[in-house]
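For reference, the structure I am asking about is given below.
With one protein chain held back, the other chains of the complex are shown just where they sit.
What follows is chain A.
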Amino acid sequence: DIDNVGRKYHLKLVLEDIVEKDNIVNCTAEILYHLDNTNAAPDVHFEIEGELKNTEEQDNIFYNRIKSLKKELAAQNIPDSHGNMPPEMEPIRLLAQAAAGYVVWQNSTENTRYELAQIKHVRQLKRSDDYLEFDYMVLLHEFVSQEIIPWQMTVLWHPQHGVKVTQNSRQPKHAEH
């Protein structure tokens, strides 16, 4: 506890690559949750032991595939009710996971635990520059309240410039339909 500031946590954790299970990286982090009266996101500082996997090749393959589509990408229910998803949607889901990570961070307190439950729909927005842009409507599952919260995210991505969430907003409960 830090008087008048908030509560700080020191964490030692292991990062595991979802795609390549053997790829693990040690990490230490410091999280500071601010006192209740501010709506600020928690402060996060971290250090990684070693390096994260280089994904340049897969990033470029995905980037070129989307760039060469005749029509802008649009999809619903990823994964579907049975947990299935066409394999070509995997990068779209991973991108949503990364973007949702930002949204979750911005909205986390000591009493929340958010998980990305599903992508309700995603559509690609046309751009005149090199970036890929996607408008996502996702469902976040908040553990403590057990609520399923629809959330809109506008996501920019480029293989060399990474992910950026340019817009995001919590939606009313029935908005996902």
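Operating definition for what follows: a residue touches a chain if its C-beta (ideal position, glycine included) is under 8 Å from a C-beta of that chain, and two chains touch if they have at least 3 such contacts; residues count from 1.
Going forward, contacts and distances are computed from a predicted model.
Per its UniProt entry, the chain excluded from the display bears the name "CBPA1 Carboxypeptidase", taken from "Histidine-containing phosphotransfer protein", "Gamma carbonic anhydrase-like 2, mitochondrial", "Mediator of RNA polymerase II transcription subunit 8 isoform X2" or "CBPA1 Carboxypeptidase".
In the complete assembly, the contact with the undisplayed chain comes from A:E115, out of A:E72, A:E88 or A:E115. From the options A:A96, A:V122 or A:L139, the residue with contact to the chain not on display is A:L139. Considering A:I2, A:I61 or A:I148, the position touching the chain not shown turns out to be A:I148 (whole complex). Mapped onto chain A, contacts with the missing chain fall at residues 18, 79-84, 115-118, 139, 141, 143-148, 173.
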